[in-house]
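The other protein chains are all here in position, but one chain of the complex has been omitted.
Each chain carries a letter (A, B and C) given by its place in the written order, and its residues are counted from 1.
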Amino acid sequence: NNLLHFQTYEVFHQKKRGAQHHHVGIVHAPNPDMALLYAKEQYARREQTSNIWVVPSSSVSASEYMDDDIFTTAPEKLYRNPGSYKVMDRIQAFKERGMKPTDEV
Amino acid sequence: NNLLHFQTYEVFHQKKRGAQHHHVGIVHAPNPDMALLYAKEQYARREQTSNIWVVPSSSVSASEYMDDDIFTTAPEKLYRNPGSYKVMDRIQAFKERGMKPTDEV
Amino acid sequence: ELLEQFQARIDRGEKIEPQDWMPAMYRKQLIRMIEQHAHSEIIGALPEGTWITRAPGFRRKLALMAKVQDEVGHGQLLYSAAETLGKSREDMMNDLITGKSKYSNIFNYPALTWADSAVIAWLVDAGAIVNQLANSKGSYGPYCRALERICYEESFHLKYGHDNVVHLATGTRKQREMVQAAMTRWWPPLMHFFGPSDKASVHSETLMKWKVKMASNDAMRQQFMDMYVPKIWDLGLKLPDPKLKKNTATGLWEYTEPDWEEFKRVINGDGPCNAERLAVRRMAEENGRWVSRAINNEKAEHVRPFA
Partner (left out) sequence: MNSIEALKELLYKIADDQLIIGHRNSEWTGLGPILEEDIAFSSMAQDKIGQSEHIYNLLHQLGEADADTVAFTRNANQFHCSQIAELPIGGYDFSLIRHFLYDFAEYLRFEALKTSNYQPLAQLAKKFFGEIKYHTMHANTWVYQLGHGNEESNGRMQESLNYSWNYALGMFENGPAEEVLIADGIFIGEEALKKKWLEVIIPLLEKSNLTIPAESTWKPVVGGRTGTHTEHLQPLLSEMTEVYTIDPSADW
């Protein structure tokens, strides 16, 4: 059947200008132009769409799901999050002791 | 000029399994393996991540911007959206007139 | 007709994307501005970077490493945004190293003590944030998307910097003297940070119409002083400008006019650290050349990245 020489393409769509493109699915097509046409037909119909990218699935390199432990500690490094820096009490205490250095109180 | 900073790859980030991959930016890298390693450090430094895709920029095909032509009308084609089939009121009215055909009311 | 459509799109508050038609002047101004912002991030990493190996205690050491890493990361994001406009990273790096393209003048001054790195982390980043928040509402899509991620990460820098200065100002006598001296050193360059007032700035008019530049230099300087002078005085620290005060009637800060001759002298290469900064970047590029040559694949076609 003619699907043999069709390649799959990953489809990314941008809802409106300024937004990020995100992945919405795949299409089968013989070449990128046809892939764009099918993608527009299939994915741009329902939602408001400003722009579409298609990419041959074969050109996508993905990280392994079994390696997703390399990502786990990133959110736990609190020293690089704004929330972990609180100064109000320290300033308050400083004023209460007449703004004197700690070694002259 | 030979590329001292290598080819560019488009980077797509997935927060949790099953979620959509979002485009977050690019990295320069000599090959896909390095592109994945760099994408992890540049785009998964703080937020939760479960998977990353990288694609050579050269393999992306983009549509033109579709805001000013047929596709902006896509949402206006109401008959396609399930929401526009307001059947419940029609059945309600039919029952309220004793289920009589409209030309015998 | 294209220009009208382009201007109408901007006036409607929509973003211009890389594939759109744009006036050559718009593309040129954007590349110049984004490129300078990118250079400022990677050159800015150098004075603070010298303190990573001397940061006192784990919390400061890790935080400063993360902050300087972010700055190199922001440089990468901004070079990428500029690349969507057609200038390759190699050309931008070469223009930086050869002095053809500028970076924020404030990094031509040395970070002499640990307190200098604290004042930079707080107030230089604060100035950068005033500028970035304004520009994040601009008209060019890739730059705004990059700024969104940058502003999110910069909020940590600001908090870390303020926390650092507060520890010094409220700590021992030695700490307090060190941060007061740093504050006195850095106030003049901070007043230069937003650049000469607009009448003397040749680009501002065009950049505003196209939402490339979102606020005037004076407006940003006023906003910066409004937000941070009270916080500095609140710590009992003094600033080296006797005329500095807020005029409650006009709501504007009054100050001694910065020495713009010195600003021009330093920005054109005659500051204390200009040569050193570019030498360090040149060395990094040259030491890395054997690495890039070894793993570069010649047939990789250079294509403009997408977004």
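Keep in mind that, in the parts below, contacts are C-beta pairs under 8 Å (C-beta built on N, C-alpha and C of every residue); 3 or more make two chains touch, one makes a residue touch a chain.
Nothing here was measured: the structure is a model prediction, and the numbers come from that model.
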Which residue of C:79, C:122 or C:160 touches the chain not shown here: C:79
Options C:16, C:46, C:85 or C:207, residue touching the unrepresented chain: C:46
Selected from C:10, C:66, C:106 or C:273 as touching the chain missing from the view: C:66
Contact with the hidden chain (one of C:174, C:238 or C:265): C:174
Contact residue for the chain not shown (choose from C:114, C:143, C:255 or C:306): C:114
Residues belonging to chain A that touch the chain removed from view: 67, 69-73, 77, 102-103
Residues of chain B in contact with the chain not shown: 4-6, 27-31, 33-34, 37-38, 40-42, 45
Residues from chain C at the interface with the omitted partner, ascending: 42, 45-46, 49, 51-58, 60-62, 65-66, 68-69, 72-73, 75-76, 79, 89, 114, 167, 171-172, 174-175, 280, 283-285, 287-295
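Keep this in mind: only the chains that are shown with their structure count from here on.
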Computed distance of Cα centres, chain C from chain A, in Å: 25
Chain B and chain C: spacing of chain centres that average the CA atoms, whole Å: 33
Set of chain C residues in contact with two or more other chains: 14, 17, 19, 70, 145, 306-307
Overlap residues in chain A, where contacts from two or more other chains coincide: 16-17, 20-21, 51, 53, 77, 80-81
Interfacial residue positions of chain C with respect to chain A in the complex: 14-17, 19, 59, 62-63, 66-67, 70, 141, 144-145, 155-156, 158-160, 162-163, 166-167, 169-173, 175-176, 234-236, 306-307
Chain B to chain A touching residues, read off their complex: 12, 17, 20-24, 32-33, 35-36, 40, 44-56, 59-67, 71-72, 74-75, 77, 80-81
In the complex with chain C, residue positions of chain B that touch it: 1-8, 10, 23-28, 30-31, 42, 45-46, 56-58, 60, 62, 64-65, 67
